[in-house]
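Excluded from the complex is one protein chain; the other protein chains are retained at their positions.
After this line comes subunit A, so read on.
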Amino acid sequence: ESHTQYERVGADVTMKCGSMDWDAAVTWTANGTDIDESHLNGSYLILKNVDLSQSGQYSCYEGSSWHLKYQTYLRVGTPPKEPVLMCRSNNYPKGFYCSWHLPTPTYIPNTFNISVIHGTKDMVCEKDAVPKNRCHIRYLQLFSTVKYKVTLTVTNALGKNFTTLTFDEFAIVKPDPPESVVAKPVPNNPRRLEVSWQNPSSWPDPESFPLKFFLRYRPLILDQWQHVELSDGTSHTITDAYAGKEYIIQVAAKDNDIGTWSDWSVAVHATPWTEEPKHLTTEAQITETTSASTSSFMAPPTTKICDKGAVVGSGAMAVCWTAGLVVAAYSVLFI
């Protein structure tokens, strides 16, 4: 006879050789390897303080005949800890989904059971094929005052545990991030970047349930983000970009009235349009080009720094830009 046996990590395990007497002569093997007699108490196999590495197939053979008398598959694991459950509506008003996982592995098979109660009604949460550990529910009614109560129970051979979430229909609304975010420079506009994006495809009805958006952007070299909130439209032109600097841009979405902001979209990079660098030979030309490209953030100080002891050549341009930017960064910090 053969079966599976589950034991907790750290437990002491005693295995009997089937129906053999205690004083019978037997040999035990673990995964085909003979086990030393020191682990035996008569014909019983004693494993103290088992650990995960001791999982495997244990077989017991009668001493002289080598007949297989007993076989068991030992699986060492732990009872489940309290599972982590999350429910979210990224497709309002269609419904919501719940997903879960265990905070630490149990090393043995677990079954999950999820129940959803809405007031007095039991609802069925349909399990998704992919990803596993996820199920979805369709709303039958909208604008409900009664909370939803979701209970997740996890069970394995060594124990069980559960967790509960209670929430209002409105509280779990969180769209997916906006899609297809694109940022482009605007020709002949050294301080502009045109950003456009699309509603997340999982949001089913943007006409009746419009989304609003939050845009954040910063030059790669600075840590501080700038933010713009947009109540409609799926595009925006940034007009205060630092000329010539590469920007990182992200967008988030939220239902106009309820719920929470989505995660940030995938970041896009863009650099505003710059004029083709010309070959400079005189100090006067450097000053001219520099002041033409500066803004209210960067005006007089930049020109002065570049004026003093300016060196002919494109290397000087780089110095001017960096100096101007440092000054601008400081002024931004002090605003």
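Keep this in mind: contacts are C-beta pairs under 8 Å (C-beta built on N, C-alpha and C of every residue); 3 or more make two chains touch, one makes a residue touch a chain; residues count from 1.
Going forward, contacts and distances are computed from a predicted model.
Asker: With one chain of the assembly withheld, which option in "Glutathione S-transferase", "FAD-dependent oxidoreductase domain-containing protein 2", "Mini-chromosome maintenance complex-binding protein" or "Cardiotrophin-like cytokine factor 1" matches that chain's UniProt protein name?
Answerer: Answer from the record: the omitted chain is "Cardiotrophin-like cytokine factor 1".
Asker: May I ask which residue of A:T14, A:T166 or A:T260 touches the chain that does not appear here?
Answerer: In the full complex, the listed residue that touches the missing chain is A:T166.
Asker: In the full complex, which of A:G10, A:G63, A:G119 or A:P277 touches the chain missing from this view?
Answerer: Here the residue in touch with the unshown chain is A:G119.
Asker: Out of A:Y6, A:Y139 or A:Y217, which residue would touch the omitted chain in the full complex?
Answerer: A:Y139
Asker: Tell me which of A:D23, A:D36 or A:D232 is the one touching the absent chain.
Answerer: A:D232
Asker: By the contact definition given up top, give the residues of subunit A that touch the hidden chain.
Answerer: 93, 119-120, 139-147, 149, 166, 170, 207-210, 232, 256-258
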